[in-house]
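Every protein chain of the complex appears in place save one, which is left out.
Chains here go by letter, A and B, matching the order in which they are written, and residues are numbered from 1 within each.
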């Protein structure tokens, strides 16, 4: 298994896991737990692809991820309390930060491939990174967390996306630009988490 | 009028009716009543077609259904209390079960036509069957009922979709597979309703 495949699966699992937790908190049943986990994991990329009119969708060509979440929903539902104790918060935040970086840059990259103008591409990256959680919160009947907690989550993605776009403009190699920007986002996210930085309102 | 046309109209009317009731409970006005009824009746199929990138949408090629719901919203709104008394709960549940079976199998079938992999096709069937109600509840600012009441509604659709997919794989005739799977879903739904079966959480 390549490194990028491994990170991809980790990022999807973290998304699904946050969906599991939120769905259980809302006392949802198996159907709700699976659907919310699925939406959290794939909602951002799906919305991006609908806006770009890109098909087939990621989870359609990789049905193994949908099956994975399905199996996890079957087994995880009764185990969620145990799972939450097993997995430390630190690990979740780290995996989530890695996912944010990877998904955001993948989103920008997909938008550029579709010939989007530059500011729109930077927005598409943020949408890919955060709208899984936004849709999760809408389905769970909450005001989306990422819009109100004042933590610079989307901002980290936005800044890293521009780093990626600028490196592309100034001729930095594509692969290096991709990895370093994703790393920048993940790192910035972890620093702001570590020091509990907030935006003013 | 053919049988399938009749069942189709019944299923759409049942969807619209459940939208009417929910919209009135939320004290919505005429615009809300029409929109929520429309979303409940066509939301699942519309979401499926957007995910599959299939156009034109069902209600676009059959604008008579949209007009029907519009006229019903005009006349039904003041009559909703009377209507609820006229129509027994049993009849609503039966019509809804028939609709669930028909729409789910139609959804799987449309997904197969679009060359979806098998697990995704089974999911598209469930989405077609249940997302009208999910979108209704989101617009009405509720956690979707189908995600939290523990009744095996989506599960019935899921099992019937797999019955249909397996019959296709083992060479059972298309028409027979279609009708028997839809019947299976409707029957299973009615049995679980009759005996008030619940999933564990």
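Structure notes:
As a convention for this text, contacts are C-beta pairs under 8 Å (C-beta built on N, C-alpha and C of every residue); 3 or more make two chains touch, one makes a residue touch a chain.
All of these numbers come straight from a predicted model, not from anything done at the bench.
When the missing chain is restored to the complex, the residue among B:23, B:76, B:110 or B:124 that touches it is B:23. Considering the whole complex, the residue from A:13, A:66 or A:154 that touches the absent chain is A:154. Within the complete assembly, A:116 is the residue of A:68, A:92, A:116 or A:183 that touches the hidden chain.
From the options A:9, A:50 or A:159, the residue with contact to the chain not on display is A:50. Take chain A: the residues that touch the chain left off the picture are 50-53, 116-120, 123, 134, 138, 141-144, 146-150, 153-155, 199-201. Interface with the hidden chain, as seen from chain B, comprises residues 23, 26-32, 35-36, 46, 50, 53, 55, 57, 59-60, 63, 66-67, 70, 77-78, 138-141.
Convention: only the chains that are shown with their structure count from here on.
Chain B has its Cα centroid 31 Å from the Cα centroid of chain A.
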